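For this view, one protein chain was removed and the others were kept in their places.
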Amino acid sequence: MKYIDEFRDAGSARGLAAAIARETDASREYRIMEFCGGHTHAISRYGIADLLPANIRLIHGPGCPVCVLPMGRIDSAIELALEHKVMLLVYGDCLRLPASAGMSLMQARARGADVRMVYSTQDALRFARDNPRREVVFFAIGFETTTPATAVAVLQAERDGLANFSVFCNHVLTPPAIEHILGSPSQAGDVALDGFIGPAHVSTVIGSRPYERFATDYGKPLVIAGFEPLDVMQAIRMLVAQLNEGRAEVENEFTRAVTRDGNLKAQRLCAQVFELREAFEWRGLGVLASSALRLNERYRGFDAEARFRLAARSAPDHKACECGAILRGSKRPSECRLFGTACTPERPMGSCMVSSEGACAAHYSYGRFRDAA
Amino acid sequence: MCLAMPVLVLELTSDDQAIVDLGGVRRRVSLALVDAVQAGDYVILHAGYALQKLDREEADRTLGLFADLARLDAS
Partner (left out) sequence: MNRARKDWSHPLDFRDGRVDMTHGSGGRAMAQLIDELFLEAFDNRWLRALNDQACLDVPAGRLAMATDAHVVSPLFFPGGDIGSLSVHGTINDVAMAGARPLYLAAAFVLEEGFALADLRRIVQSMARAAREARVPVVTGDTKVVQAGKGDGVFITTTGIGVIPDGVEIAGARARPGDRILVSGTLGEHGVAVMACREGLEFASSVRSDTAALHELVAAMVDTAPGIHVLRDPTRGGLATTLNEIARASDVGMMIDEARVPVSEGVAAACEFLGLDPLYVANEGKLVCICAAEDAGRVLGAMRAHSLGADAALIGEVVADPNCFVQMQTALGGRRIVDWLSGEQLPRIC
């Protein structure tokens, strides 16, 4: 697979590992947060930690849209499917998301809900066209990478007069979440983060510019990195260099598809359809201002929340759940007493266990041999 | 988050779509988010949409850097 296999080459990985080992300063620790669940997944799946010196500590961030979605939102989706009897279209990732009282969309399906999996919003539009008598709702979820596809679908639905189509919008934004982590007053036991790995795919859309003020305002370096293992290792190397030299800049490792400005067309389409929510709840992080999108006034007719008068729901997490501390980097997954006992990938209790990209699920599924050793 | 992969554009079809290839697997995808894509280009694909063209020179430059490190390590 061109442009994939080359970025997984073991020889180059050894070369990068040797370079990182050479270039790190043994007298200090490097605490690096990979914000994005995709990076967490890559680090775990390829065993990248084994190739790094012990003084590089990777802290898994909250950048997994299914992990941070609060249960109340999934409860609302289930309400759409079970009570309003809509045809609910979801990405495969969402089917297992835990809702309150042990429910999930998969469980709702077992109770008669019409929940179907789609791969693309184009498929969602096709379902709406093929079922003109049904209300068809697309469960929109994801960061900036995924948002433009929803915008295109809404614009297309308007153009084609698909009045039975609407969107349950859960799109969230990356920069406010990183800023929250940077700006949150440190709590007892928190580790200070030295730098960030930023997600390349988000930046194919938003570019690198939105991060620039973090480097200046908070003095933390950020490197935008691709998701192949060599990309992640090279980003770590670039962060090590910045930290050694006392620099705090936004650098771009994924020059093959990320520019400073990103995809202006995609940004324009999103701006046409969406507006900022004043606040949105993130599972594990709490309520963050200006951190999510909804359909704007002009497209409110396609907003399932308005169309079906969905009330805001809130469902608290388990009291013993340490997801918040884990997402801030102050606890490791194995330090949560629910980890691996009450909370497992089969029955996730906290956001970090929900998808294989969550910090706890990744550690459980790929890394827990390290605890046994 | 945001699973995306580089795919080769084989041919443009009507309605702003294209057939793309990844290791022999083909799929119809939307080009609604990118301009001026041509057959033979590589694009970053996410959830059925091309998000950005892949700059082959930049990719080769990054790979060249890795290859240099690999050689250094092997020698």
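Should a chain be cited, it is by its letter among A and B, assigned in written order, with residues numbered from 1 in that chain.
Everything below uses one rule, namely that a contact is a pair of C-beta atoms (placed from the backbone, for glycine too) under 8 Å apart; a residue touches a chain by one contact, two chains touch by 3 or more.
Because the structure is predicted, anything quoted here is derived from the model rather than measured.
S.K.: Which of these touches the unseen chain: A:19, A:95, A:258 or A:293?
M.R.: Per the contact definition at the top, the residue touching the missing chain is A:95.
S.K.: Considering the complete complex, identify which of A:13, A:273 or A:359 is in touch with the unshown chain.
M.R.: A:13
S.K.: Who touches the missing chain here, B:9, B:34 or B:47?
M.R.: B:47
S.K.: If you put the missing chain back, which residues of chain B would it touch?
M.R.: The list for chain B reads 1-3, 5, 22-27, 46-47.
S.K.: What does the interface between chain A and the hidden chain look like in terms of residue numbers?
M.R.: So the residues of chain A touching the missing chain come out as 1, 4, 8, 10, 13-14, 17, 37-38, 44-51, 64-66, 91-93, 95-96, 106, 116-119, 123, 141-142, 145-146, 229, 344-346, 355-357, 364-369, 372.
As a convention for this text, only the chains that are shown with their structure count from here on.
S.K.: Between chain A and chain B, what's the gap in Å when you average each chain's C-alpha atoms?
M.R.: Those two chain centres are 22 Å apart.
S.K.: Of all residues in chain A, which touch chain B in the complex?
M.R.: Going through chain A, the ones touching chain B are 1-4, 6-7, 9, 11-12, 14-16, 18-19, 36-38, 63-65, 91, 119-123, 142-143, 145-146, 148-149, 152, 199, 201-202, 204-205, 227, 230, 234, 253, 255-258, 263, 265-266, 269, 357.
S.K.: Flag every residue of chain B that touches chain A in the complex, lowest number first.
M.R.: It comes out as residues 1-6, 8, 22-23, 29-30, 32-35, 42, 44, 46-49, 51-56, 58-59, 61-63, 65-74.
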